[in-house]
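The structure under discussion is supplied below as structure tokens; questions concerning it will follow.
Only one protein chain is missing; all other protein chains are in place.
Up next, chain A:
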């Protein structure tokens, strides 16, 4: 057990360093399902109402894609189903936390400093995984207790809480493995997030197949997110998927330990290759540097968006088919303007989700500026004949145009996949590309908020994520809780046209773009005036 000496102290160090961040995400995520209880109760006070809603939702491909499959109509089941996206959010925060306390520590050399004290070989890894797993358990307990306080059955509440915790455990162990592979924390984060996205897409493809032909429904079984959802809280409370999750966690932790024993501190298993001895002719401006720093990110987001576009586009047709099979559903369909109307509103909903995700990219690209200045990378550049605005402009080009590229990719992919099922590629591509691009003004507003913070209150730059979280919260629960319109109006996304199918007026798009431009200009003016931080 010598290898684990000092784990306790390292756990305390992690808790000290994350004393704000960790409680924040744990509580924030735990509140969401508790909020669903009130909102679903408010919308469907009777069992009959819930039954109708469940019947429609269980076969709605868009909903199944987003949340997973629905098998019952009790309040608890609806809450658990609505919370189907939460394991992904948990996975994301878990991955970021584990990488931050393992590979990041090694890359910055802090691990070396600690490693020379009385700290066992695996103590760092153990502390990071242990702390994150306990955080996930606390999250699960909060969810369970919160739902029980809303008079939901105890067994089901604990099942849902443990479903979340188990998802967190598996991704914590996964991140621990990935942290052994590469020398840079950035690559490790990217790899882990790609795996997370892949598990989501597998779950989504399998579940959608299950409500249709069922040909590839087994895909859900390749996804850890798919497994934990098979616990079916409130609808059977099956515990064996939990055992599966615990087993996978144990195996992954074992793999991480074995890999870590095989390498030196600071190195990764994937070796880094030598590069060019001198710079290519093009690498001569801040813009060229920004391209080098952003191109991987841009490619990743564009590919991710294209994949989501393929999925959303592929699903849309089956929504229309369902409308024809199901009488109750068909009546609703007739009211919203026929089958075409249902498909359009489904596509518009998908595009709305893409718009929110695109803002995450925009904020990430903006925060790269902050990263560059705090890491000391900006200082040598700014001590050349490069002014601050030119330096920032290189990065901001990706902030504002990067999401445009990603949305374009998803619009094209949706247009081609949906167009080919509807035998109308030529007609659908322009409609869906236009619909995706119409999200840009709202994306730009969120990006500009991040620029404003970076320029005027640089220490608060990460609060830009808070703005996105608020918009996401309004999007997810706003309609269900029937918030007042003025609250909904805070989110720039509320003002966007619902495309395809909706009406388009230029005013909101122009106003949002103008607001974004104004915020960004104020941010840049602040950047010109303020001190650059000491790295």
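We adopt the following convention: a contact is a pair of C-beta atoms (placed from the backbone, for glycine too) under 8 Å apart; a residue touches a chain by one contact, two chains touch by 3 or more; residues count from 1.
Methods note: contacts and distances are computed from a predicted model.
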For this session: Mind telling me which option in "MaoC family dehydratase", "RNA polymerase sigma factor", "Tetronasin ABC transporter ATP-binding protein" or "Cation acetate symporter" is what UniProt lists for the chain we can't see?
Result: "Tetronasin ABC transporter ATP-binding protein"
Problem set entry | Listed residues A:238, A:263, A:284 or A:459, member touching the removed chain | A:284
Exercise. Out of A:255, A:293, A:488 or A:525, which touches the unshown chain?
Worked result: A:293
Seminar exercise, completed: Answer key for A:264, A:484 or A:531 versus the chain not shown reads A:531
For this session: Kindly note down the residues of chain A that lie in touch with the hidden chain.
Result: 107, 183-184, 186, 272, 274-280, 283-286, 288-289, 292-293, 296, 375-377, 379-387, 529, 531-532, 534-535
